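Here the complex is missing one protein chain, while the rest keep their positions.
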Amino acid sequence: MSTELSAGHVFQARVTLAQRWEQACFWLFRGATYLVLLCGAVVFLNIFVKGSRTVFQPTAPFINTAFFTESPESLHVFVWQGKKMEMGDREHRAFVAQHPEAAKIKTEDYVYSAGGIFPCIVGTVLLVVGSMTIALVLGVSAAVYLNEYARDGTFIRFVRLAILNLAGVPSIVFGLFGFGMFVLFFDWNVSLIAGWFTLAFMVLPVIITASEESLKAVPKGFREGSLALGATKWQTIRKNVLPYALPGILTSSILGIARVAGETAPIMFTAAYVVRDKLPWDVDKFSDFFFQGVMALPYHIYVVSSKIPQNEYTERVQYGTAFVFLLIVALIATTSIVLRNHLRNRYKW
Amino acid sequence: MDVPSAATSAGFLANKSKFHLLGLTLDDCIRVFFGGNAVVSVVVLALITIFLFKEGFGFFGQNEGNLRVYRQAGLEYVDIIRAQQDDHTALTRYLSDLRVRQFKTMVGAGKLSPAAANQALAGFDDFAGRFGDAVGPIRGIVSDLTEAATAIKDKFINVENHKEERRQLLAAGKAAAAAAVVIDNVDFSAELKPLLATLPAYKEANAEFSRQLTAVLADAPVLPAAELQVRMERFKQLVREYLAGFPVVEQKLAAWDYTRPVPWYQAFTSFIFGREWLTASFWQDWYGVIPLFIGTLMVSAVALVLAVPLGVGAAIYVNQIATATEQRFIKPGIEFISAIPSVVLGFFGIAVLGQALRALSQVTWLAWVPGFPFSERLNILTAGCLLALIAVPTIFTLAEDALNNVPRSFKEASFALGASRLQTIIKIIVPASLSGIISAVLLGLGRVVGETMVVLLCAGNRIAIPDFTAGLAVITQPVHTMTGIIAQEMGEVVHGSIHYRALFVVGMVLFFLSLLINYLAQRVVRRYRISIG
Partner (left out) sequence: MVTASTLMETRSPAPNLRPTLPAAEAGRPAAPAAPAGQILIDIDHVDFFYGASQALHDINLKVEDKKVTAFIGPSGCGKSTLLRCLNRMNDLIDGTRVARGSIKIRGIDIHRRDVDVIELRKRVGMVFQKSNPFPKSIYENITYGLRLQGVSNKARLDEIVEKSLRGAALWDEVKDRLHASGLGLSGGQQQRLCIARAIAVEPEVILMDEPCSALDPIATAKVEELIHELKTRFTIVIVTHNMQQAARCSDKTAFFYMGRLIEYADTQTIFMNPGNPQTEAYVSGRFG
């Protein structure tokens, strides 16, 4: 190519077809990225906007406290003296007691569409706390053993591989296992404790793998340095390994919490009830506490979105529940992301 | 420091008083604690596998029994005739489809009013009517035999229940009560005699049926439109083939023998290749995984088709093209999507996406899209779209990692040779990280295959192999999936029943499928590590 053509000098910038093509491709990639974000945003905003109508209210205290503190009830819709009335079950009963003639009026009933989701929140919290306790104790200990104590033989490698692979097993399979083993074989029935163990074993591989990874990230020099100073193995682990692995373990366990809280399939037939009038602490014996089923947010969403029709009356509780649930899980996940980024910057060696 | 050497040297002999428990030092105790926890974890995780197998393998024995009863009680015999009847029904359907087309051409051309068209088709209707009615006697026989066979099966099941009762009583030590349980074994050959005795009657009816069809076929009406006449000819051809099959049916019936043993492998093959999943039926339960497997496959395929370009594209964009500011919000944004619980996505599918897609499909100028318009709100497409949203973050994160692992020097070398950014990406970065990307896609697939709530809520839950003759439009049909069926039916089954065990076998299939996917992903990555050096 001659210099005359390139108007000036050899390095003269020109817009060529190849550059246009490159730009077009970049826009394609950019489009894909923003499309994904857009889809996520649509889901989130849809639930946020419609759910906030249930959760918030225009008057003080601006939050619909009843939704958070009451149990689900049936909603009765009927026409009373030319006015359309919507009442929860209890309210309706009181109303009928006051106005006996109202008993004859035909009502449209929608189950679970009135009241709140208090028992579901309680149930989810109980499930998460119990299962994470079990999973963390077992998981972190197992990781410490595998990474610090176990000799690296064929068996340990096999165990590690098996654990890694179990992390990819679908949650429903864990549910199946929990149902067969805890609910039927151990005869615990549908109960909190069956749910705890099922969920715990579901996240166990994830926690073990992530904890081991955090332990591995602690430089070998820390261990050698400590041992060379005459520390025992346990002193080394406690003072010079675990503290530095803890942030990583913490992050992964928070992600584990998000996963435990978010999963429906494993608790569907191990721990969750469609509806339960009693709250978990209403038990006769202490031991009954562990052997009772609970309501849980994710299962409640499944129930209200698949077992009752879609209309303006049921929509409130559907979106409200989804909103609260999404918010909780999102909060947990955000905490872990922020924590991780924060710690990643702080601990560098 | 100048301690006498003797005293100093003794220092590192383990003669100090230390904490001891059962002869173990503190360090040993701690080691045992950690080791114990590790053992518990490993044992329980192993138990999962063992338990799946324990519950699952029982299925094959029970299924064999199930298939044996199917044969011994004569259900199989009846189904031979029923198949013949079903084929006839299919032919009738072909005929009515033909009538609809005929009607449309007549009215559509504007020449005839609907009433006139109907009148013009009277001859055709008469023909179709006669064709349809001809099956009457056969249908009668099938219905009688169905009753008879069901009665034998019920009797057998009753006896089995009694046996079980006695066994339980004996196990409980109640010998007297056990002896009181009356068990009269079913003599299949005696029970089947009346059933088999109907063969001559059937043959007669069949001959008459054949005669009638031939007669009907002889004066089949000629259709005005040439293209429909082609179809009519095709119909005639089909009927002729159908008639030609009659002797085969009769031979099959004559040769049928209830004592012929059910081959051992059929319990497996009828599950793995079974095209029907039919439970709680009055007639015969079938546990064939194919419709569920295909459902899972279809949904996953749609999800991947959507998620792979988006996920990989986004990974390339963020890793190679985006500015630092963009990276800072895109990455957490996509990670945030992965935090949306699947049940919420499923709810979104029911409440919003299903409706929206259906509305979109009914837009007239989009009618050229295969499958549009569709009427089922919940179908493969709806579930696939949502699953794509689940798969994208997985694919994105892992693919981005893989891209990140490409040494900087590769990129710099490419730039130094005067390659543009796009050239560098396509020719250097992506090929170098290809196995990482493939493994990311595989793990995304694993995520999608194992997803339960979205498919349970949004895939439509129709247990049938979708109609692939529809071409691409097949993605607008509802299906059921392996994960979905477990979630839906597990709560309702009786512990230890064949149905319960069948669900465990489906779980086993899922288990192995996920192991396979994971294994492949790891293999691919291992190769990739070597290639990078």
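When the chains are written out, they are named A and B in that same order, and each has its own residue count from 1.
The rule is short, and it goes like this: contacts are C-beta pairs under 8 Å (C-beta built on N, C-alpha and C of every residue); 3 or more make two chains touch, one makes a residue touch a chain.
Every value quoted in this text rests on a predicted model; they were computed, and no experiment measured them.
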### Query
Any idea which of A:68, A:244, A:273 or A:291 touches the chain not displayed?
A:244
### Message
Among A:95, A:222 or A:290, exactly one should touch the missing chain; which is it?
### Response
A:222
#### Entry: Positions on chain A where the hidden chain makes contact
151-153, 219, 221-232, 235, 239-240, 244, 347, 349
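Note that only the chains that are shown with their structure count from here on.
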### Message
For chain A versus chain B, what separation do you get between their C-alpha means, in angstrom?
### Response
27
### Query
Which chain A residues qualify as touching chain B in the complex?
18-19, 21-22, 25-26, 28-30, 32-33, 35-37, 39-40, 43-44, 46-47, 137-139, 141-142, 144-146, 148-150, 159, 162-166, 168-177, 179-181, 184-185, 201, 204-205, 208, 232-234, 258, 261-265, 268-269, 298-299, 301-302, 305-306, 310, 315, 318-319, 322, 325-326, 329-330, 332-334, 337
### Message
If we count contacts the way the header does, which residues on chain B are in touch with chain A in the complex?
### Response
26-27, 30-31, 33-38, 40-42, 44-48, 51-52, 55, 309-311, 313-314, 316-318, 321-322, 330, 332-348, 350-352, 389, 392, 396, 420-422, 443, 446, 449-453, 456-457, 483, 486-487, 490-491, 495, 503-504, 507, 510-511, 514-515, 517-519, 522
